[in-house]
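With one protein chain removed, the remaining protein chains of the complex are shown where they sit.
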Amino acid sequence: MIALKDILVVAPMLVLLVASLIPVMIKVFNSNREPAPFVTIAYSILGLVAAGFLTASMSGVKQTAFSDALVLDGMGVWGTYLVLGSAAFAIMMAYDHVDTYKRLFSEKCFLMMGSVIGTLTLLLSNDLIVTFLGIETMSLCIYILIAMSREEVLSKEASFKYFVLGSFASAIFLYGIAMIYGTVGSTQIPAITAKVGELLTNKNHLFYFGIGMLILGFAFKVSIFPFHFWTPDVYQGSPTPITAFMATAVKTATFIAMLRVFQSTGYQAEPKLMSALSWLAVMTMTVGNTAAILQKNFKRVLAYSSVAHSGYIMIGLIAAAFGDNYDSAAIIVLFYLFSYSIMTLGSFALIGILEKKVGVGLNVDDLKGLAKKHPVLAAALTVILFSLAGVPPTLGFFGKFSLFGVAIEQDLYWLAFWGVLNSVVSVYYYLRPVVVIYMTESDETSDELVATGGLAKATLVFTAALTVIIGLASSPLLEMVRAAVLNRH
Amino acid sequence: MASSKAEFLFAILILAPLLGFLANGLRWKSKNYMLAGSIATAAAGTSFIAALAIVMRLFGEGAPKAVTADFFQWISIAGLEVPVSFVIDHISALMVLVVTGVGTLIHLFSIGYMSHDERPTKYFAYLNLFLFNMLLLILGENLVLMFVGWEGVGLCSYLLIGFWFTDKEKAAAGMKAFVTNRIGDAGFLLGMFMLFVTFGSLGFSEIISKVAGLAAETGWTGPITLAALFLFVGATGKSAQIPLYVWLPDAMAGPTPVSALIHAATMVTAGVYMIVRLSPLFILAPNAMMVIAIIGAATAVLAATIGLTQFDIKKVLAYSTVSQLGYMFLACGVGAFGAAMFHLVTHAFFKALMFLGSGSVIHGMHEEQDIRKMGGLAKYMPLTYLTFFVGWIAIIGLPPFAGFFSKDEILWFAFSSPHGSVWLWLAGFVGAACTAFYMTRLMALTFWGKPRFDEHHTHPHEAGPSMTIPLVVLAILSAVGGFMGIPHVIGEILPGHPGNWLEHWLHGFIAVPAGETHGSAVMEWILMGLSVSIAGLSAITAYFFYVKEPSVVERVKNRMGRLHTLVYNKYFVDEIYFAKIIDPIVNGSKALWAFVDVNFIDRATFVAGDLVKGIGSTARTLQSGNLQQYALFIALGVVGFLAFLFELRASLGKLLMQAFGG
Amino acid sequence: MSLSLNDILFYFLAGVAVLSALGVILQSNPIYCALSLALTMVSVAGLFASLSAWFVAGVQLIVYAGAVLVLFVMVLMLFDTKAEKRAFSKGIVSGFFKIASAAMIFAIAGGAASMSGDARFSKLTGIASATQSTKDLADLLFKKYLFSFEAMGALLLFIAIGAVALSRIQGGTHAD
Amino acid sequence: MLLSLIVFLPLLFALVLAILPKESWIRPAAFGFALIQFAVSLLLFKSFDPATPAVQLAEFFPWVPALGISYLLGIDGISFWLVLLTTFLLPVVVLGSWTAVDKKSRAFHCALFALQTAMLGSFVALDLVLFYVFFELSLVPMYFIIGIWGGQRRVYATMKFFLYTMVGSLLMLLGIIYLMFTARDTLGYMTANVLELYKLKVPFVAGEFLNPQSLLFFVFSLAFAIKVPMFPVHTWLPDAHVEAPTPGSVVLAGVMLKMGTYGFLRFVIPLFPEAAEHYAWVFLFLGAVGIVYGALVAMVQPDMKKLVAYSSVSHMGYVVLGLFAMNSYGVTGAIYQMLNHGVSTGALFLLVGMIYERTHSREIERYGGLAKVMPIYTILFFIVTLSSIAVPMTNGFVGEFLILLGGFQANKAFGSLAVVGVVLGAVYMLWMFKRVFFGEAGPLVKDEHHPLHDVGVREFVVMVPLVILIFWMGLMPEPFLKYTKASVEHFVANKDAYQLTILESPVETGKLTAAAVADQKEKK
Partner (left out) sequence: MPTSAVVVDSISSVGLNHYLILSAILFSLGVVGVLMRRNIIVILMSIELMLNAVNIAFVAFSRSLQNMDGQAMVFFVMTIAAAEAAVGLALATTIFKKFREVNIRYFEHLKG
């Protein structure tokens, strides 16, 4: 039955739920009048912070809850930090655009927190059905959030595309769960990972089918080729804070959920699975990077870059699932997720600062003259872009370094090689904004560049500083991640 | 063994010109030609005196075989020791005296010659710098040091040829000289490397002591043969032999004293000097010797024939120089290193004399160099005429002037040496005939006959003493210089039976070819007679042609039209070089640039980039915005992934059958 | 091969389900599609029942055939759509691929199903009665799946508020 | 701490420059800082013992102990002069770019000083990852220097520069990682410490291409070959040079290219001795081809700067030839040539920059007769030309001579091919010299509206130290060679099993790394 420890595990979620409900309640009891955005956001942030503290208080814990439906371990704690952090930044960015969000702002925050709860559920799930629920909660809230944007055409289109494809992928995912349930007899992840080897060795076709569908269902959420097609469109059409949240928190949680599923040496029984996933990883990197080169819209560039990064992270996942050393791979995946999230938040923060109109975003060429008008922003963005490109001594470099390291440790030379080639390609488009910012003659003053949003600016500068600082001293972070991953149930 | 005093003297000897260079070089804008010239001449003179002081030590009983001076270790790496040390032995003694002596005279001459120039100080600085480098070349105890001087003189030659650089032609001539020399230098380097790889040392004495016991190589690819050939390539560059002689005639673009000093008396003989220095090595490579001899003979004849038709007074002398250098190489090639040295010295005297004489003429004629516009200058410039006359006799080889002795010795060795042959002699003989002819022609057109210039406008005049004194001194040397090497057959009939002093002096320092000499004293007399008489005959013919019956020249010219065109245009060697070597290289380089860099490497980069962009645009095409298409890709992805997992290609049929049959 | 009653029931319901599903995707009038879907739902409920999943069958009828489909129909009425001129997407090639990929999914899933293990249900003599199974299910839901159940509730709350909010947003970027 | 001081002082200066209140203070301050930096680096003479091949002045502390990455600095005879060259060139560059860089001078000098840190760091880093960090980091300021202050096609050039280098270095990163794991498997602990990695015997199979050592060798080589740049991956260089501002070119040619050759010497050959030995001919050949090819192509360039850029290709070909001769002469010559190239090509770029500032053209055809108008400039240019074509008594000769000697000793055919470069070098330089300085005055020179002034005092002062070095290094190579001798001898003598120790090591770095790892394991 429900014990205190169960409540403790879900305490962050409860706190979030309460914190998100308060503004809505205020609204309800205040005859449907919108509370001040500041109040709304304060509750949300408070909730996030409180959730963070609650999580921190459980950092040493490793336990399951609710009849093994949830598991709280280091990986979960670490992921929770990331998700909460991303959510906090996203909400702060939304606050910067409060004039465009003013109506229904409390609902928006509420839904945002809803998706955070869903994300946390996904993150902590120890049961595929909980995973599914988490994904759905997260996604459904996000669909609505996207559609609630003031922007007419693009956001509706983005929302609907995401919705249809997401539901489609959910069905696939669910089909996979059904097959796994049928073959394993349970949907609990530990039960599944325990039987993976046996089922794969026996060539249980249903299980093959199930695990394949399951992975592909996950793959949709983290935009692995060929399930990535929604990504650029949806990222572009969504309000930037939502995009930032999707690109960081959702991805982080999904990847961690995948890590949980992949936590078994049994996968080594089927090398074909590995080569199939490797192909997907390679294709993802390639498609993401090459398509990004041709983009004009900065948000689309980042969307494709996010696709490409999923490809890189896949390398780590493959190493975790099919290598000899799950721990080291998982550590690196988490580390990479962290670095990726930091950089992505920073870059989306810049878009949030500069974009004229939600959804339309800004083109790379619009950045012309940024160095003159907002030198600090320009510098911060440049740092982040170099970090994304993997130039040392930034966080991005150490992320890539450790990721390729894991690949080589597990003898995944081809993946590492492709990763490197793709990194080179990526340099091209990451540096294009830098070229525009610094190297084009800014004779024509671009009055367009109106920077709004103090919090987003702070976010940008903060993340930029973080990339450099952690890049220079990555050891403590790495140690933290290591401790987190090793603290596993 | 070298006392500190020797080092002191060496320091003076070598540093004096350097100091002169610095003194003039640092005030290079000055137009005070007298001061500059004085400094430079004093520097050269100091060198000469120091050289003399050192050379004096070699004389007398119990005198050392060589005076050496070590200064410091220049480079020293793992077995490669390159000390800065100098040596004056019996070979370099000759050379150093010639260089500093003749050099001083030419410096002196230059004071007058350059008096009207805009940048005399610079000129004298260069001249001193040249002297410094030349001394390094001569005195260096190892090949590296010699190479330093070797390149250094090339550089100075470049600077001095292009001294009047505003003229594109002259600048081009300088560059041509340097580059051609560089080709030779590359050979020199390779030769050096070959020697180092073979003997592990680059010191002359060490190499010579190491080759001492070795047997002669018979093939073409032995290390010594290769080294010798490489070094000879270096020599052909510096000493203007086939195929690298082309720079020397063009080098006449420089001021005339420079031509006298660098391009006649000293620098161009460096190749000969180097071979003589390494004669124990060369003698072990008979095939290389043969090459040297043939090249030398060929150059002697070829250059002489070109000389027959030239009208530029300096060009004639230049080709003559090339030809005479050919004689020296012929001598080296047949193993007559002593004869080569002998000719080197006498040639330095008379050719410097003639160049200075021509300089005097040009100076007097207000920079006119075309001998067709001269004539009858004897009466205007008697002293110049007189000294030039001495030089003329010396070069065409009439006894008892210097040229006779040295050239005849070479011809004799070409015939009699174990390495010699009658063909080599014949080549030398023909060359001698041509030499006599073109030199007489030069005399005739310049000094004899009627003036062909406008006497009202041009007033040829004798120059001042600074220019005439060197002429006189050199004329004397040209006249008597030959007596240092009187052939035995002549010495025997002379009172007091003077021996061949030079041969004695060089004995033990140069290699002597092993094997039997052919020919006898009678033969030597006969050949001597032949060469003297052919020289005389040629001279008389030329005199007849150009003074008595100038019309004959035209007739001969017309009769042999094509041949004349060919020779007059220097066998079109320059043109051929340009068309067949230089242009192809330049065009080839452009093509390389265009094809390799631009069209291949960069293109490859672009193609790679385009490929990436192609993939990207394909990905973008797929990104059609159509939701259902995305869903299709998802479905296809699922299908593909699962099909791969199930190895569907192999088991598709089975699977379907069971699916429907089950 | 003799067919038991159960078999006949299965084949009948399956036939209805497939045919009505075909109706969903082939009818050009969305209302007919919705009605076909309702039929599918019902036959699926029947199938659940044939598998002794009584409670689920009931829920299927109530939630799906009842609530969800009514929702669909209502929205369709709201839209007031008629039979569409072009009910299907264009493109022969992509159409081929679409159908082919669906067929392949079927082939793989079906193949995998047919190739794996025993085709029949284990011959247990007894299966819990409807009441018992419902009880068991309730037990499961409120004990083992408590978290999921609660999360579900939260989800519905989010969706409810979200859907309301969505309906309240007003068009026009510059309207506010 | 001396090395850290030398490495990070410029970064500190860059920060100071970034916050200097007045724009007009920047240049003098930068110049002063550069001089201070140079003076500090001269302290090395006091602390450095040339008699030993061991690594000196080592500094160590673990950086990312989990991965065996440490902050390990050290200097030996191989890097000694490169460090000094780097610090020496900075004041020259700052002074030389006094007027050349007219916009955003603050940012420019910050970039320059940051670049300095990166370059110095890569010369003294003895940890592969640390080296890689500095190696890559150096790209960033240079990327901006070319991209912001460059010429017309600067963006193309800088992207090309960045991408080319990135391709190689990222592949090298894989190699580094592989080596670190090999260390883990053979030594028992993961480390990127080069001194430890030297102990590895990476498996090598002579006949086959696909063996770890050969692959690693080529991966590392590619990275450094691009940086050098060796034929046929050199095409980024001419573009980068042509577009870069003068100081950028000077630093690029003067120091950055050396990072490639230094990498060969420090990492490639000692880490993969068998493969290096086995495939040395490839590099001898490419070096020789590079010499000739660079010279031939330089010859036909219409643009002065491009000509100098291609001459760099040629000159760096010599360095590669010398390195892969793998004998004392070749290696010494290569190190010497690196310095020479830094001095003389740097000087050439400065000179070309000076004339470019006056006429805004580098087209050779439009010059001519410059010697008459700008005599001092001509003399300076001529001296540098001499150095560039390796006329004896200039620095170029010593280096080239040793390299060619070494190259010839190692491989007669390629050595002889390389000697052709001696001729061609003279051809392209002198031809250019002739066309620019001699002959009739060209359109730019006789342009009466813009009379050309001879070099000013500042420009003269910039050139003087370079000219002095040209002769000093040419006439007295021994004092310079003294510092490299022990290291080179050690290198050549032990090239099959190269090891380096730390002189009077304050810490046993290997053990410390191991201890850190053990500690990690315990925690686990």
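To keep things simple, chains are lettered A, B, C and D as they appear, and every chain counts its residues starting from 1.
Just so it is clear, a contact is a pair of C-beta atoms (placed from the backbone, for glycine too) under 8 Å apart; a residue touches a chain by one contact, two chains touch by 3 or more.
If you're wondering where the values come from, they're calculated on a predicted model, not measured in any experiment.
In the whole complex the chain that is left out makes contact with A, B, C. Note that of A:I7, A:A56 or A:V153, the residue touching the chain absent from this view is A:V153.
The missing chain, though absent from the display, is touched by one residue of A:M13, A:A51, A:I144 or A:I242; that residue is A:I144.
Interface with the hidden chain, as seen from chain B, comprises residues 620, 623-628, 631-632, 635, 659, 662.
Summarising the interface, chain A meets the missing chain with residues 129, 132-133, 136, 140, 143-144, 147, 152-154, 156-161, 163-164, 167-168, 170-171, 174-175, 177-179, 181-182, 185-187, 206, 232-234, 236-237, 294-295, 300.
By the touch rule set out above, chain C reaches the unshown chain at residues 1-7, 10-11, 14, 17-18, 21-22, 24-25, 30, 33-34, 37, 40-41, 44, 47-48, 51-53, 55-56, 59-60, 63-64, 67-68, 71-72, 75-76, 78-79, 81, 84, 86-89, 95, 98-99, 101-103, 105-106, 109-110, 113-114, 118-129, 131-133, 136-137, 140-141, 144-145, 148, 152, 155-156, 159-160, 162-163, 166-167, 169, 171.
Keep in mind that, in the parts below, only the chains that are shown with their structure count from here on.
Looking at A-C alongside B-D, one finds more C-beta pairs in contact between the chains of B-D. Separating the centre of chain B from that of chain C, both taken as means of CA atoms, is a distance of 100 Å.
Chain D has its Cα centroid 70 Å from the Cα centroid of chain C. The residues of chain B that reach two or more other chains are 629, 636, 638, 642, 646, listed in rising order.
Contacts from chain B toward chain C in the complex involve residues 628-629, 632, 635-636, 638-639, 642-643, 646, 648, 655-656, 658-659, 662.
Against chain B, the residues of chain A that register as touching in their complex are 160-161, 164-165, 168-169, 172, 205, 208-209, 212-213, 216, 220, 225-227, 229-230, 232-233, 270, 272-273, 275-276, 279-280, 286-287, 289-294, 425, 428.
Of all the residues in chain D, the ones that touch chain A in their complex are 62-67, 129, 132-133, 136-137, 139-140, 143-144, 147-148, 154-155, 158-159, 162-163, 166-167, 170-171, 173-174, 177-178, 180-181, 523-524.
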